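One chain of protein is taken out of this complex; the other chains stay put.
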Amino acid sequence: MKNAYEDLGFAKLDHDRKQRTGVAEVVFCQNKPNAYLPQIFMSIYKQNGEVLGTRATQEQYEMVKEKLPQIQYDAVSRILKVEQPKERIGNIAICTGGTADISVAEEAAQTAEFLGSYVERIYDVGVAGIHRLLSQKEKLEKANCVIAIAGMEGALASVVAGLVKVPVIGVPTSVGYGASFEGLAALLSMINSCANGISVVNIDNGYGAGYIANQINQLAVK
Amino acid sequence: MKNAYEDLGFAKLDHDRKQRTGVAEVVFCQNKPNAYLPQIFMSIYKQNGEVLGTRATQEQYEMVKEKLPQIQYDAVSRILKVEQPKERIGNIAICTGGTADISVAEEAAQTAEFLGSYVERIYDVGVAGIHRLLSQKEKLEKANCVIAIAGMEGALASVVAGLVKVPVIGVPTSVGYGASFEGLAALLSMINSCANGISVVNIDNGYGAGYIANQINQLAVK
Amino acid sequence: MKNAYEDLGFAKLDHDRKQRTGVAEVVFCQNKPNAYLPQIFMSIYKQNGEVLGTRATQEQYEMVKEKLPQIQYDAVSRILKVEQPKERIGNIAICTGGTADISVAEEAAQTAEFLGSYVERIYDVGVAGIHRLLSQKEKLEKANCVIAIAGMEGALASVVAGLVKVPVIGVPTSVGYGASFEGLAALLSMINSCANGISVVNIDNGYGAGYIANQINQLAVK
Amino acid sequence: MKNAYEDLGFAKLDHDRKQRTGVAEVVFCQNKPNAYLPQIFMSIYKQNGEVLGTRATQEQYEMVKEKLPQIQYDAVSRILKVEQPKERIGNIAICTGGTADISVAEEAAQTAEFLGSYVERIYDVGVAGIHRLLSQKEKLEKANCVIAIAGMEGALASVVAGLVKVPVIGVPTSVGYGASFEGLAALLSMINSCANGISVVNIDNGYGAGYIANQINQLAVK
Amino acid sequence: MKNAYEDLGFAKLDHDRKQRTGVAEVVFCQNKPNAYLPQIFMSIYKQNGEVLGTRATQEQYEMVKEKLPQIQYDAVSRILKVEQPKERIGNIAICTGGTADISVAEEAAQTAEFLGSYVERIYDVGVAGIHRLLSQKEKLEKANCVIAIAGMEGALASVVAGLVKVPVIGVPTSVGYGASFEGLAALLSMINSCANGISVVNIDNGYGAGYIANQINQLAVK
Amino acid sequence: MKNAYEDLGFAKLDHDRKQRTGVAEVVFCQNKPNAYLPQIFMSIYKQNGEVLGTRATQEQYEMVKEKLPQIQYDAVSRILKVEQPKERIGNIAICTGGTADISVAEEAAQTAEFLGSYVERIYDVGVAGIHRLLSQKEKLEKANCVIAIAGMEGALASVVAGLVKVPVIGVPTSVGYGASFEGLAALLSMINSCANGISVVNIDNGYGAGYIANQINQLAVK
Amino acid sequence: MKNAYEDLGFAKLDHDRKQRTGVAEVVFCQNKPNAYLPQIFMSIYKQNGEVLGTRATQEQYEMVKEKLPQIQYDAVSRILKVEQPKERIGNIAICTGGTADISVAEEAAQTAEFLGSYVERIYDVGVAGIHRLLSQKEKLEKANCVIAIAGMEGALASVVAGLVKVPVIGVPTSVGYGASFEGLAALLSMINSCANGISVVNIDNGYGAGYIANQINQLAVK
Partner (left out) sequence: MKNAYEDLGFAKLDHDRKQRTGVAEVVFCQNKPNAYLPQIFMSIYKQNGEVLGTRATQEQYEMVKEKLPQIQYDAVSRILKVEQPKERIGNIAICTGGTADISVAEEAAQTAEFLGSYVERIYDVGVAGIHRLLSQKEKLEKANCVIAIAGMEGALASVVAGLVKVPVIGVPTSVGYGASFEGLAALLSMINSCANGISVVNIDNGYGAGYIANQINQLAVK
């Protein structure tokens, strides 16, 4: 297993990762120095024929584009990618508490789609008007995994998990103010859920939720 | 207004309080030294013909009883009182997320009843099985104020507030473990609710919620 | 109850909310994407003939104004609204500890006024000069509900609650520095008040306090 | 869906839950009052022919046993149950960092087994001697889901997730002292993992991890 | 200055301290091993003709008494001492919010008295009944320093400081529950006071407050 | 005492404060709205012939100057004032751990000087080179009060207090990074000092320390 | 490297560790189940001819003794061991702030001695009487590494590091009360030290400090 990586000095690209974990290395662009980023994208692209980056800025997009003209950028999800066409199979449902959570939700959705899963979007169904969620029950029942994304008190995850048979991935978001402490309140809420079947990822970590949901969806389909 | 209190040295009993706030001084028994407690109960009883204490132990009950034989103790709510018969008017609904929250709920209920309010108990309607709460909608709609009591992620308060027209008092409880941090998770959850009409009292503060609910209920009835 | 909402894709407007809770949906403008905001305001306005938004910026005001020219913006409270003329009934008193809390106080006051309550403003009566508050006792006694707004140590809420018969809504503000931790000190202070009758909303949540105070005031008047 | 529960007054047993979520209500015994527990076990047992309780004490076991003689108690996992014989299918791997984490691991393992999953136990493979984990690679590769349980710095979850294709459920434990803050350090560590495919449950929540792992395993097998 | 201490091996008694700081070493008894405590008391007593210890238990008292029969113990303040008769000069006022704070107040009072100050006790004048404090204004105005001791929200310190010309030492206490976090709420409250002239010592640190108040009082008198 | 203030609507200037506490109201300029600030300065100046403001910006200075041309601004301490000539009496020593603490130290020093105290500045004597502090012992011994100002671990306060007979006011500063948490580490350090005679003010609160030191110094001189 | 461990089922004893890290596995006894402990001690003893355990109770000592009669227990350090005679080389100085820190200091000292280092004990030299530390300068200068152990504000580490050329290992202890938060204040203090050459281990982790100090000492001697 040793040495199955490409050493760029500033980075050791883990080309063995696809073999080991089923998914090639994904680039976390936030705060990556400009000097390194295009080279990292190029190298992974050459190895895999496609490449996915998260939390990219418009400026990073333009810099990478100079070397890799087919790169695509989505400003809502901040995803930067070259993607091979592929069938999207199975079913992942992604719910948000509000409109302000959509940026995180799209990071999750587009990650899962990149990895080959079909995604159903169910946005703005927070618990202050619970009938909006209850009216989506049919869609929820078709999913192999549900992602529940909410800020403030993050109660959505508990209510969703009380309604479905499949795993719920909770994503607390930094939406809120004051004692939300930039997502900590929602994180604690989801971690302490009284409902069964919820596990949680980091605040605003749409990518992580999309990754796990795809793992579960692929297990269910295959 | 000055000097409208009785000075026992270790305590200055605020006999003006009933005049000022509508309610005579209530005794917070927790950690009150044995040497002082019976005298405090006696003095308030003499002034008002009744007396209410919270968070009392069995041992405190027995000590006070020696001086004030008509004192009554309820081990679930830990309330210690002499109560004059009175009509209970209006309507306060008290919901709990689970069975383990009942001790706090009874502190709230019996406080509100002591102060003259009618209380409707709706226990164990947590969001993991949301239909249990939804089936109580008629009861909720009759209330002038709802108290929502829950530990763990405390999501109950948000869901209730999305269903009613009246103020909801959230009471986070210390029920839970791990990252519930003895009620902090539920407290943050309720303070950050996405629903309108929720205000919050301290963790396990059933007394405080019962007091405020009675204030609101009396305003509504009169 | 199901489906009583308008689905805009990015948002599911809860038009049933007025029926259920007595108040139509209010728009929390903070961080709402520019692409969505005007449409949300228009839709609620059409449904109700008026619309209320909070935490709006000047830029958001100008964007909404293009579609809804009668919209009005107040830079102190950051409230964005179209309001139908209505009688303001009952009495809510709003106290602040200092001058820097006025922005939060105006959010509370204008929310309560929009919902139909009469508001008495009592600003800059913090406990460092307690005689300023004590001299307002007559005004306090006329209120059906008092909102106490303070940053730093937030002691105002406790002192007010010791003086009145009606519920006090405490609003901690982020005014302060150092170990105020952007309002956490005031929040903890109010949640732990030794006085009866205080419940608390989120840091800087003037809107929430105004909403609840109006609920209580309407119950008292009707 | 309404009213599909049994109302015991102190509890509303959610008999609809098995229909909705695939699993009947599980009893969280911790701090449940003695007066209520046996009745709750009996009622669920009658409905389902089996019953599972977690975090039970020896004393609770003896009390329930009086009414339900076939009840069984395991002192390591603190699980209290009546279980119908069933085939255990699929494959879940459960790793612990140390020997002190075994109590939580057994709660997870026995929950998953009760729900019908086959479990592979891989205990005491913490990262201070990483070769112990690496030598288990074959076992890890057979699993449909891995549960990684660790206290102190909780690094095990990240290392495991870097080695497998399937979802990893991280369970931080309260094992440790000082700045472990009773499991908070491990929780933060797992939530911030640099590896893909980790989602996290509450500190010491073996039950929750076993529940989710079974959900994933069943999806994979079926 | 070097070596002006007595080396007992397990302790280096700072006999130079009286020269340097005006006060001989005081023994913090909490958790001091039984094997060491009597020897430490004896040594300081021999050096100074008197000795003061804080946070002592009944058991420690009895152990020290065997070696030093004239030792005296007060169970309320937990002070253990041999004291030479001395005049008590000047004036320190000590206020508490409630009856439960008296243990801390007595530690402060008896420390200041041991060090030669006159102390005025003003107990149970918390802000929920502010007239009790206002009626003590004459006593407050005679003091060279005021100690304000309160748990829960600790608002007493701010109100006192708004009334007097002299320094106020705030002592937060661990009296309270839930989100008081064993005195943290009161500590933050006092540190963030909007009033001038407040400085703060550790939670329940009556000794420290008594020490500083005596320093100030002695400066004022001399 | 009632009504001894000037009501500007947005502010109630506490002109009674000088009578009550010995010092006229001081203006905390931070975040004060531009519309209010000049009027507040003018009003206090007219009442007292001088006025002191803290945490002022250059922009606020220029705005106030238009109305009050004799106003003076110091960019290091951020103090904005009109000061009457007065004798500076007694002796206050102000120590800092480092050069970066000087801004806070000057706020303390200039406040105490404004209030009539003589100040000795002893800057950059942090404990990493303890001989720098020890060489200042003569200056320390002349003071009636010492202010110890330090960020990072804030150890300076403890060492100073071990050397002097007079009260030490500890001022934690936000100097530092990482786990200093913007002054929290220094605050906790000073609050938990093993030395006697330290009380603490808020992070970066040079003003508060100068105020109290002046109180003590005036008591000592008079 | 694989499989170089002994699998006891509940534990995988890392017998390769001595080869890899120079030191055989040490047993952290705290909360280790009684059923497992004696077997673990026996197995390591057989492999290495000696064995070291930390945080052992008297009860654990007696249980292990039944199987391993030559085991020795020290109640102060709570160390449980069988030790081969060996030369103690080099020089490690261990300082404590107070007498209450000696338990942690002895854990460090006896660990380092077990591993072959000479230890110089310098106890009770806290910064409140700095001359006690300064008078030990000669001893400090002979050490290859210094361990500084202190609770409360933990300032000792900074002062020591300002005096020596060699690495200082800071050990915060849980000695203190109130806002020491069981050692957190001392931990933050040491992590933020303004002095060079300090690195920190967990609260009360005498063992860890002794281990590292021995590593450094051995490097220096060899």
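Labels A, B, C, D, E, F and G are assigned to the chains in the order they are written; within every chain, residues are numbered from 1.
The rule is simple: contacts are C-beta pairs under 8 Å (C-beta built on N, C-alpha and C of every residue); 3 or more make two chains touch, one makes a residue touch a chain.
Because the structure is a prediction, the values reported are computed rather than measured.
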Subject >> Contact set of the excluded chain (shown chains only) >> reply: A, D, F, G
Subject >> Candidate in contact with the missing chain, chosen from G:9, G:22 or G:49 >> reply: G:22
Original post:
Any idea which of F:42, F:68, F:89 or F:134 touches the chain not displayed?
Top reply: F:134
Subject >> Positions on subunit D where the hidden chain makes contact >> reply: 97-98, 126-130, 134, 150, 152-155, 158-159, 161-163, 176, 178-181, 184-186, 188-196
Original post:
Mind pulling the subunit A residues that touch the left-out chain?
Top reply: 1-5, 9-12, 14, 16-17, 20, 30-33, 36, 40, 172, 174, 182-184, 187, 202-205
Subject >> Hidden partner chain, residues of subunit F it touches >> reply: 99-100, 102, 123-125, 128-129, 131-132, 134-135, 175, 177-180
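Everything that follows uses one rule, which is that only the chains that are shown with their structure count from here on.
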**OP:** Tell me whether subunit A and subunit D, two copies of the same sequence, contact each other through the same residue numbers or different ones, using over half shared as the line for same.
**Re:** same
**OP:** Note the rotational component of the Cα superposition from subunit D to subunit G, reported as an angle of 0 to 180 degrees in steps of 5.
**Re:** 90
Subject >> Distance between chain centroids, defined by C-alpha means - subunit C, subunit D (Å) >> reply: 44
Original post:
What is the distance in Å between the mean C-alpha positions of subunit B and subunit D?
Top reply: 35
**OP:** Return the residues of subunit B touching two or more other chains; collapse runs of consecutive numbers into ranges.
**Re:** 20, 128-129, 161-163, 178-180, 184, 187, 191-192, 196, 202
Original post:
Should the pattern of chain-chain touching be classed as line, ring, star, complete or other?
Top reply: other
Original post:
When you check every pair of chains, which ones turn out to touch?
Top reply: A-B, A-C, A-D, B-C, B-D, B-E, C-E, C-F, D-G, E-F, E-G, F-G
